[in-house]
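Comments concern the structure below.
One protein chain omitted, others in place.
First chain written, first letter: the chains are A, B and C, and each begins at residue 1.
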Amino acid sequence: MPSKPNIPSIQLGDYIVIQRQKYTKLQKFGSLDATATLGKEHLELKSLLDQPYGSTFKMCVKESKAGKRGAQRQHTLELVSENELRSIRDVLNISSSGADNRDISDNGEAQALKSEDIEQLREECSESSKIIEKLVENSKTFHTRTEYSQDKYLLKKEKKYFEFVQIRQPSIRLMADIFHRQDAEKIMGIRVDTLSQIISYSGVCGFGSYLLYESGTNGLLPAAMLNSIGAATDATLVHMHPGNVPQKQALLALKLPLEQQQRCISVNLYSVLREFYQGDRKLDVSIATEAADATQTDENSATTSEEQTDAVEPTTKKPKLDESPNLNNRSGPLRWQVENKRASALMHEKFDNLVMAAKEHPTNIVEALLPLVKPSRPIVIFSTCKELLQETYMELKASGKVTNLHVTSNWLRTYQILPNRTHPEVNMSGNSGYLLTGYTLS
Amino acid sequence: MPSKPNIPSIQLGDYIVIQRQKYTKLQKFGSLDATATLGKEHLELKSLLDQPYGSTFKMCVKESKAGKRGAQRQHTLELVSENELRSIRDVLNISSSGADNRDISDNGEAQALKSEDIEQLREECSESSKIIEKLVENSKTFHTRTEYSQDKYLLKKEKKYFEFVQIRQPSIRLMADIFHRQDAEKIMGIRVDTLSQIISYSGVCGFGSYLLYESGTNGLLPAAMLNSIGAATDATLVHMHPGNVPQKQALLALKLPLEQQQRCISVNLYSVLREFYQGDRKLDVSIATEAADATQTDENSATTSEEQTDAVEPTTKKPKLDESPNLNNRSGPLRWQVENKRASALMHEKFDNLVMAAKEHPTNIVEALLPLVKPSRPIVIFSTCKELLQETYMELKASGKVTNLHVTSNWLRTYQILPNRTHPEVNMSGNSGYLLTGYTLS
Amino acid sequence: MSFLKPKTHIEQGDVVILYLSVNSMHAIEAVPTIVNKKGETIVHIFQTPYGSLKVENIIGVEYGSRVELSKGYAHVLQPNPELWTQTLPHRTQIIYTPDISMILHQLEVRPGAVVIESGTGSGSLSHYFLRALKPTGHLHTFDFHEARADQAREEFRRHGLGDFVTVYHRDVCNLGFTNELDGVADAVFLDLPAPDLAVPHAFKALKLSGGRFCSFSPCIEQSQRCIEVLTKLGFNEICSMEVLQQESVIKTRTLPVIDLEFLKAPKEVETNTNEDAKTKEPKELKKYLTSSNPQVLPGHTGFLTFATLPPNIPKA
Partner (left out) sequence: MSFLKPKTHIEQGDVVILYLSVNSMHAIEAVPTIVNKKGETIVHIFQTPYGSLKVENIIGVEYGSRVELSKGYAHVLQPNPELWTQTLPHRTQIIYTPDISMILHQLEVRPGAVVIESGTGSGSLSHYFLRALKPTGHLHTFDFHEARADQAREEFRRHGLGDFVTVYHRDVCNLGFTNELDGVADAVFLDLPAPDLAVPHAFKALKLSGGRFCSFSPCIEQSQRCIEVLTKLGFNEICSMEVLQQESVIKTRTLPVIDLEFLKAPKEVETNTNEDAKTKEPKELKKYLTSSNPQVLPGHTGFLTFATLPPNIPKA
């Protein structure tokens, strides 16, 4: 049944995931001149164009400049075939292993090559396997180490000199990992297990109308919900945020079809609530307060992302939310006004869930949004601070408007499973954050 | 070097640990008529006398009475030799196993024997292996089950009909398990890992003078500390408690030499602080308040132990703390007065640690006791309620009197390690309690 | 039909969650009559600890409403995979929401995905797969136990999900996932005693453009053997993990706060008036909003092993 697989190809304007061994990075392939930086290596991306996602490329040194912290190398990328990729261990063909490390004294003089030698070697050899082979040849202790210790050494060296990168298409799974590893605070510390449970408990799927409030997750939460809503379905998402401009990086990186993108309606929390309650009323002074407040919040969230400027595409960039009374905004509806109207219409019809990830105290926000949710629908409130959720729990419990209330958190334990060396990983992430879940009542 | 091992023998008045498979129980062997109850089985203990600890006894049915929930059986105990104990599986010699359970339908009719038959079988056969053999013979599905499923069945039956008990000498390790399993609240929920860390962090050992305040752990905490202080050493323990009578069951069960027992000075918190601050002053009205309060606390703790009446030996039972002004207590010092004086002397010399396990808010208590601790000494405060320790942490941090402050808790994960069936146990204890630790400064 | 999409009112034939309390929920079918063991059609009365419910009365009621029982009340909720997992008739050990959520996330299941599952078991996970992949994807689910496969098939149909799922009675370890499914799957999930035997079949069933794999197993040896085969076949991103959810028990606790300062200074006898005595009370009670773990937590459910089949791996 299967023939040539239908794999999408890399296009200009795409966000791409660059993977080098276990390291992954989200990068915009904005132009043919674009480069990506992995540590000291700079990669020219132009040869990626039109190649299928999932391809592996070899980093070929083009030039090497002395930088502040050793050489900065510029690389071109060359497409490689799958079978060029071999295990580094097979290449080196190591066989003799010591029994244990009783005779090893670690005096730092085990490597005969000097760092200058290694730097030169690196420019001469394009293959990490060659470099590592030389290092092993010149190591005085390598062959007396245990196999375990040899493996560890090789892995360490391989990591440093590994010359291949794979280009992958961004997915929620890959981005959740990248964001959490690079700077968990930018996504409010939402860990993969917690993200997965937000999606489950919220019931978001291809049918229904969903409501999200989040105060900044690089677009990860709206992207994950829209991903679950799916292409070519009827479901919609109203995405409320406290700032002037929604964080959308993850959404843009998913490269969803336009019809699906348009089913995510991003609106400012204050502005849309005003629209909902007061419709077309004249702007007055309290909006000024609100706008000031919105700006303030946005400043907070702006500090969370250095890539924030990339996060909003020029094509989707909204005009700054500026509702000060001296502005004449009678000259045709602005985009945010249209979105507010669309959202407001859905708010009047009520939603099939409520998802919140607030940096603010959730209680007031949930009180404002709960009336917009139909009965018998899930609510999921995320917070990094259990003390806040405890208070919200008590408030909701007392209100009688929500039942089956639970506050949960998770341990996520990853395992090293290797022959004779199986154990849980020695480090684990300490914070999953907390979820408050329940079901609305009529 | 080793000859005949010098194993202590079971004596009248001893507390003993009765073990039947994994079930353990602490029992007082108070008289030759004493019986112990394990579920529906009543064991006459008299044949234990003078037998070495660690011996195994066979339960021999003496008579069977109809009880509310099936037959209550009275057993005598017969000493058995080690090699009489065989694996139940070897006896039954099961070999044929089904490949999986796809053909098993669980309709509850797999056992041909009726419950009356089994009851009768039980009275006829004194050996569980015989009973289980019959059950297996009459099971229609046993031989089509997987080996795993067969094992599970056998273990379940073995547990029910197992006819051997082992008598062991109480130790802190065995008692901590028993107390926590039977009713963790009676020992304030102090789990084995937490207990072990209280001992470590408190630094209690064969040298020094130690201070403990606890509001009721069946004697487990003072016993654990006295166990670490050891026999034939110089170290001492002042054990403060809020009630009229200290809980001492675990201490008595350890059967420590008298000289060691006497180095544990148990005193009422209020009473000894008054003694310390005011020496021989006249009793006045505030003592009435205090006595009332002490009684109240004791009532609370009394509800925590049905074995409480056993916990205080007649020989060590103290006269009720009764300091009401109308009592004439000038007729020679009472035991509690002597102990208060001894404790007060040690308090003036100051202590080498402070350990607290309070049901009350710890802050005021630690404030009162901290001045009694030398500088550069560990303090360890246990609480089941993290919120309280957070406040105490903040108070101590602000005071500058204690450094290296940490609040910790633990996960304790036990593993099933069996060939091809290795995994963490499916249930784990949820609460270790919390420890606040630090070092005093001068 | 109450599993297909969000709906507002109970229709005849819906499965409805009768919610009594956190620990007491029941899935009931909203039909006015049922057939009893003797084959007689009788009025459908559901018994609860708070009295009985005449089920006919809930038809037409809005989901989320309170319904009266003869000795109390309950709420009626629309079922979804979470609530179903807590109320379904157990035909096997089932997997719960924390593990399931991770499985869905790691397998990247979204509308349009083609997923293969073995075994079907009690259908707990299947309901989640179906919610995530409908209306444009498809689930192929296998069980070697014929009665279970039949029950699951019937259940999916009644729940309005029949169009999105095919249930197979088949021993996949020995026979694979049928040739029709070669190269069609975006994701394969295994919950089998010997997952390693089914990995080569999973390999065949995944798309040539690659896909994701998951095996759930209680014992570490199962994961070890599974990973051995995965490695041999060229899977990468192999990763094993456990997800353990803890509930926080939130309550207001009243705790004694004692005063010991009064012991330092002797009270003068003359201050002993009744009113004074009250102010000297050395013990007060304070309220704290506290959170703690339940006494017993799930310590282990299973090891989740995930892997990626990269694109263009030749399948011989």
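Rule of thumb we're sticking to: a residue touches a chain if its C-beta (ideal position, glycine included) is under 8 Å from a C-beta of that chain, and two chains touch if they have at least 3 such contacts.
This one's a predicted model, so the numbers in the text were calculated from it and none came from an experiment.
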Which of the visible chains would the unseen chain be in contact with across the whole complex?
A, B
Which of B:L32, B:L49, B:V338 or B:L412 sits in contact with the chain that's absent?
B:L412
Touch with the omitted chain, as defined above, among B:L49, B:A231 or B:V338:
B:A231
Going by the contact rule already stated, which one of A:V238, A:L388 or A:L436 would touch the omitted chain in the full complex?
A:L388
Positions on chain B contacted by the hidden chain, ascending:
1-7, 52, 54, 82, 171-173, 176, 192-193, 195-197, 199-201, 203, 205-208, 227-233, 352, 374-378, 386, 390-391, 393-394, 403-415, 417, 419, 422, 434, 439-442
In the complete complex, which positions of chain A touch the hidden chain?
100, 102, 105, 184, 242, 269-270, 273-274, 277-278, 281, 284-286, 289-290, 293, 296, 359-361, 363-365, 367-368, 384-388, 413-414, 420-431
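Definition applied: only the chains that are shown with their structure count from here on.
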Hopping along touching chains only, can you work out the least number of steps from chain B to chain C?
1
Measuring centre to centre, with centres taken as mean CA positions, what chain is farthest from chain B?
A
By C-alpha centres, the chain nearest the middle of everything shown is C
Once you find the CA centre of chain A and the CA centre of chain B, what distance in Å lies between them?
50
Hey, what residues on chain C touch two or more of the other chains?
220, 242, 246, 289, 291, 303
Could you list the positions in chain B whose residues touch two or more of the other chains?
none
